[in-house]
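With one protein chain withheld, the remaining protein chains of the complex are depicted in position.
Our next item is chain A:
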Amino acid sequence: MLQLIAQRLTAAVPGVLGVIVVTFLLSRALPGDPAAYFAGPAATPQAIEEIRQKLGLDRPMWEQFIDYIGDLVRGDLGNSLTTGQPVMQELVTRLPASAELTLLALVVAVLVAVPLGVLAAVKQGSWIDHLSRVVTTAGVSLPTFFTGLLLVYVFYYKLGWAPPPLGRLDIYFSPPDHVTGFYLIDSLIARDLELFVAALGQLILPASTLAVFALAPLARMTRASMLAVLSSDFIRTAKAGGLRSHTVVVTYAFRNAVLPVVTTLGMVFSFLLGANVLVEKVFSWPGIGSYAIESLIASDYAPVQGFVMTMALLYVFLNLLIDVLYGVIDPRVGIDA
């Protein structure tokens, strides 16, 4: 197992290095001039030139790159011009916000999609199969920002059930002491139940929005994979042997069908981190997605580079996790698979 992890990590190194070079070049190749942007609307060409010098943008590209690498080695990702804060610090505070939202959405999606997919496969052609079809079609075809705005419109604006879409906490609460950065966990550590409920209340709409989006591929994959397993020989044998249908479905079929679902789960998680960008914007969520987009609009290089770096590392870690999970779920999956 350790060997596998080490192997995977070494294999990821060239990829990460590539990402560093490409993001650096890409962010410089983008149209837009940060100096002109940050000089403000009343700036003269001299003012813009002064800002360009202050930002070091007047120096040759390779010098900027060497500086960038040097800073990276020291763990310094530079400063964001849009929020005025060090990128590292911003990522550290914003990543938990995104992760909390994404993970909760994923949990909700799995809790709904997997039973739905299994039932749809077992009772093929029944109403639950049709329901599954409707839900997955809706999930794929509704853009997340639309679902988000719709939920806000119905549950906040019309019905007034949901709290205002004002980010992670209502204005009358202060965030819990930082332990994990996950408000749900930190509020429980602080034994502040009211805060926990408040944080959960803010999470429900955005997490549901993301969950609706994530549901579709999971439910479809579960159904397809269950159908394939259910029609295989060993299930027929098990049924013929008179095993209870519960045992057949859960113990034999599901365990064998779950591998492609886990693969899809990994993919969906990466989708979700992308879809996050729009959901975060709709719900004023202070996550890394909205941070990256705002920086991109302002052609603010440092946060964009930091964001892509973080994402690349996250994917490496995620893929590793899924590979390890394979081995746990199905021991037949070899180490060099």
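Rule of thumb we're sticking to: contacts are C-beta pairs under 8 Å (C-beta built on N, C-alpha and C of every residue); 3 or more make two chains touch, one makes a residue touch a chain; residues count from 1.
Heads up, the rule we're going with is that contacts and distances are computed from a predicted model.
Enquirer: From the list "Cytochrome c oxidase subunit 1", "FAD-dependent oxidoreductase", "ABC transporter substrate-binding protein" or "Formate dehydrogenase", give the UniProt name belonging to the chain omitted from this structure.
Expert: When "Cytochrome c oxidase subunit 1", "FAD-dependent oxidoreductase", "ABC transporter substrate-binding protein" or "Formate dehydrogenase" are compared with UniProt, the left-out chain turns out to be "ABC transporter substrate-binding protein".
Enquirer: Tell me which of A:Ile204, A:Ala224, A:Leu243 or A:Leu318 is the one touching the absent chain.
Expert: Here the residue in touch with the unshown chain is A:Ile204.
Enquirer: Under the stated touch rule, tell me which residues of chain A contact the chain that is not displayed.
Expert: Per the touch rule, chain A residues meeting the hidden chain are 31-34, 36-48, 50-51, 54-55, 80-85, 90, 93, 108, 111-112, 115-116, 131, 135, 138-139, 149, 151-153, 155-157, 159-167, 170-172, 174, 194, 197-198, 200-201, 204-205, 207-208, 211-212, 215, 281-284, 286, 290-291, 294, 297-299.
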